[in-house]
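In this view, the complex is presented without one of its protein chains, the others remaining in place.
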Amino acid sequence: MVKIGIVGGTGYTGVELLRILASHPAADVRAITSRGEAGTRVVDMFASLRGKYDGLAFTAPDATDLTSCDVVFFATPHGVAMAQARGLVAAGVRIIDLAADFRIKDAAVFERWYKLPHACPDLLAESVYGLPEFHRDAIREARIVGNPGCYPTSMQLGFVPLLEAGIVDTRHLIADCKSGASGAGRKAEVGLLLAEASDNFKAYGMSGHRHHPETVQELTRHSATPVDLVFTPHLLPMIRGIHSTLYARLTRTDVDLQALFETRYAGEPFVDVMPAGSTPDTRSVRASNVARIAVHRPGNGDMVTVLVVEDNLVKGAAGQAVQNMNLMFGLPETAGLTAAPVLP
Amino acid sequence: MVKIGIVGGTGYTGVELLRILASHPAADVRAITSRGEAGTRVVDMFASLRGKYDGLAFTAPDATDLTSCDVVFFATPHGVAMAQARGLVAAGVRIIDLAADFRIKDAAVFERWYKLPHACPDLLAESVYGLPEFHRDAIREARIVGNPGCYPTSMQLGFVPLLEAGIVDTRHLIADCKSGASGAGRKAEVGLLLAEASDNFKAYGMSGHRHHPETVQELTRHSATPVDLVFTPHLLPMIRGIHSTLYARLTRTDVDLQALFETRYAGEPFVDVMPAGSTPDTRSVRASNVARIAVHRPGNGDMVTVLVVEDNLVKGAAGQAVQNMNLMFGLPETAGLTAAPVLP
Amino acid sequence: MVKIGIVGGTGYTGVELLRILASHPAADVRAITSRGEAGTRVVDMFASLRGKYDGLAFTAPDATDLTSCDVVFFATPHGVAMAQARGLVAAGVRIIDLAADFRIKDAAVFERWYKLPHACPDLLAESVYGLPEFHRDAIREARIVGNPGCYPTSMQLGFVPLLEAGIVDTRHLIADCKSGASGAGRKAEVGLLLAEASDNFKAYGMSGHRHHPETVQELTRHSATPVDLVFTPHLLPMIRGIHSTLYARLTRTDVDLQALFETRYAGEPFVDVMPAGSTPDTRSVRASNVARIAVHRPGNGDMVTVLVVEDNLVKGAAGQAVQNMNLMFGLPETAGLTAAPVLP
Partner (left out) sequence: MVKIGIVGGTGYTGVELLRILASHPAADVRAITSRGEAGTRVVDMFASLRGKYDGLAFTAPDATDLTSCDVVFFATPHGVAMAQARGLVAAGVRIIDLAADFRIKDAAVFERWYKLPHACPDLLAESVYGLPEFHRDAIREARIVGNPGCYPTSMQLGFVPLLEAGIVDTRHLIADCKSGASGAGRKAEVGLLLAEASDNFKAYGMSGHRHHPETVQELTRHSATPVDLVFTPHLLPMIRGIHSTLYARLTRTDVDLQALFETRYAGEPFVDVMPAGSTPDTRSVRASNVARIAVHRPGNGDMVTVLVVEDNLVKGAAGQAVQNMNLMFGLPETAGLTAAPVLP
């Protein structure tokens, strides 16, 4: 059994981690911290977990010794993981950060977008970007994994095969992305109220979204030419699910795009390349770690459209984190992640 | 033209008042105050009103002289209207309070439920409960109108014909009420987030809801026998609309209930008694001041079930307030309130 | 492994059965029939099941030999199971019918409500009503199980402890029930369109709902006095979940209702009596076989209000069917049913 600590378990990624780990064959959640809810039983906050974690209560961060854990998940706001990373790593604890502290390799870029100096640039340098489909081996050995953002996961899964093949204009990539409201977190904001966000749709973050530099950084790794990306996030009137509609101009139109994607993801347990002509819906991955992809060439022209769906809380957050944990501890990569999506 | 002031215009009842008054033939909104948004243009807060109130900005309450208004609407939290009522009334301004300050006649009861001493019991005594279907004449003359709560409006419209007829057991009335999320107001609370309240349904307020004493007070006026009421509010995963399902035990089963309701509300412009056998849906009154009612006797037994739908923001709040204003100023009762409901 | 056949797998209870059985440790789905979709691969109809049933296709009912199965689930319209029951039972196959053919014991009552003569009254007589919390032992031995309706499950779980204790007026039970739209099945009806049923709420079935006689039949078993029930179903603007708000008049007010319910359901793996004062939400059981119950005495008066939530497709249909299968085949009752609810 893997001894697990969770820092900051009251948000959506925290409760989703708990949900997934409740069915995981090798997970032993030892501690969960919360500054605001110390003393509250987990099941008193989340009735859905009654019977699963009856003995577990949130504890104060300062009063919780996590050094006996094998791994600590940070389901916290940005800045918390890097503040505690050094001590935990020194104690031999491995870290999976679901926030952004270990995603952006250039500390200056991190600082510009997150308005925080990075607390441990040396650990940042050794940390691994936790997208298993592209960094599986490094994750296995990592002491610190920066779990990718929800949007970036979908954009990378959709664009990378095209970039690796070198068949698109990398200076004019477009990602029109739509996310369910849980992606904004469990925060009391007027704009996220049901009465505001339901029966409504809008773009946001037009002046720059933090997932932009993260995505460009990672896409660049797979591209022989510089990458420019127009990224438009939109808020969907629903709870879970991301749908990214990706556009690129083809520099070659003689490549079998369907075969390209099928080959690239052959054997991947959590990436499903749909049959040609498909339009995946977000509910087909609801509550599951699978991402589904369809690739189209509209009108057989010189543009490619890639459709990617994922559950933002699973493959976009907690599920991917567990997938990373499985790799780090030599468990089957799919352990705890095999339940079928919930449809309808 | 009626010169209008609005105190506290940033909540849902406030913006709904503005929406309705924008089409009102005799409304002249002179001032709108907000403690938090003073200086903000109304259209910068509510894009839906662009082109309707381009010259209007929120002003600070303390810096706003409302004494030149003919009427002031209070779309505020409880306690604000009663604090300002005396001055305004002295200046000859009439008041319509959309909060609870002038709903409950017994100041001690008010204090128990709202945790506030009443600031002006004398004005409370003269104020009129603003449900026009039952108090039309008094409203015409009123200096202060206490606009009813959203749930109480629906419960009264459904129960009163039965009480007046004296044909139900008044000690065991049951109101199973369901409200859209806008009924909770434009408040940043976690429980009202789309990701929490959407695709979900629950009861709340089981230990006592403030609309309970208000409703019992008013029902009692129409009943020869004491009234006891079990009231269960529930939160619907939608924006607007209240559906009250009312139950009572018939003490007489020889009364034509359909005729009773049709007669009671004959000529009422905003109460629609549906044909026998109907099940009104909330969307049939969306964005409209109409309440629709259907009355049933399940299995021809000794129980009566009354179904009442209203838009909580219109007949349950801002629309009823405008209906009251129309009465107070000798305007046609339906002025500004004639647009058809929005369906689908 | 239990060899399983499913008749009629294209509706919501069918796909939900497939979802649950995909994670069941002892389930081997051998055949699934569909008149309309014979030849279609299951995963081509339900993308959510890709990777789970890649080799399974719908077959024509007439061309499918189910006699080698251990159990056949009928996820069909009413009337199908009774037509095939005799042959299957003769072949030693056990039957779990998710429709109504084996719920109502009186064939005349069945005929009146379902407009069909019963095809096998003898088998009806021996069949067992599949609500494990009340008929566990009989289910273990049953050749035919009539899986309860979704509403009746919730009503029985909430009312039975009160009836058994003999502390309520059984002639005036009231069940105000609200169901998500999946309860109406995967049928192309205008009234169930998103554009009709979303952002909307209404009652239906006021002239009599088929779940009424079923519920009265079962409640009567637990009551020393005759049972009359007013049952008002409503359509919720959401996918999954039933919330039943149950009312009864107490004939004794000296009973500790919380203790009564806790004692009655002690040890039940799928009935969760919530702490006193709770208001369970439907999402707390989303995609799970658990029902949660809270019991209230409003104002400490002589009425009791019981709140029951369940997922209509799980405890209200497919999950309960699997629970029954587990009992029938000597498996752990919770096998395949342990995943935590999906929240948010």
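Read from first to last, the chains carry the letters A, B and C; within each, the first residue is number 1.
What we mean here is this: a residue touches a chain if its C-beta (ideal position, glycine included) is under 8 Å from a C-beta of that chain, and two chains touch if they have at least 3 such contacts.
Model, not experiment: these values are computed from the prediction.
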Residue, one of B:R50, B:R86 or B:R252, that touches the chain absent here: B:R50
Residue in contact with the excluded chain [from C:D28, C:E111, C:D137 or C:E189]: C:E189
Of A:L236, A:V273 or A:A321, the one touching the omitted chain in the full complex: A:L236
Which residue of C:L56, C:L131, C:A175 or C:I239 touches the chain not shown here: C:I239
Absent chain, residues of chain A that touch it: 172, 174, 176, 178, 195-196, 198-204, 206-208, 228, 230-232, 234, 236-241, 243, 245, 247, 249, 277, 279-283, 286, 296, 298-299, 301-303, 305, 307, 309, 344
Interface residues of chain C (partner: the chain not displayed): 12, 180-182, 184, 186-190, 192-199, 237-239
Contact set of chain B toward the excluded chain (per top definition): 12, 15, 18-19, 22-23, 46-52, 182, 186, 198-199, 239-240, 272, 274, 278, 280-281, 283-288, 290, 292, 313, 338-344
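By our rule, only the chains that are shown with their structure count from here on.
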Furthest chain, CA centroid comparison against chain A: B
Rounded Å distance, chain B centre to chain C centre (Cα mean): 39
Between chain C and chain A, distance of the C-alpha-averaged centres to the nearest whole Å: 36
Distance from the mean Cα position of chain B to that of chain A, given in whole angstrom: 45
Overlap residues in chain C, where contacts from two or more other chains coincide: 198-199, 239-240, 280-281, 283, 286, 344
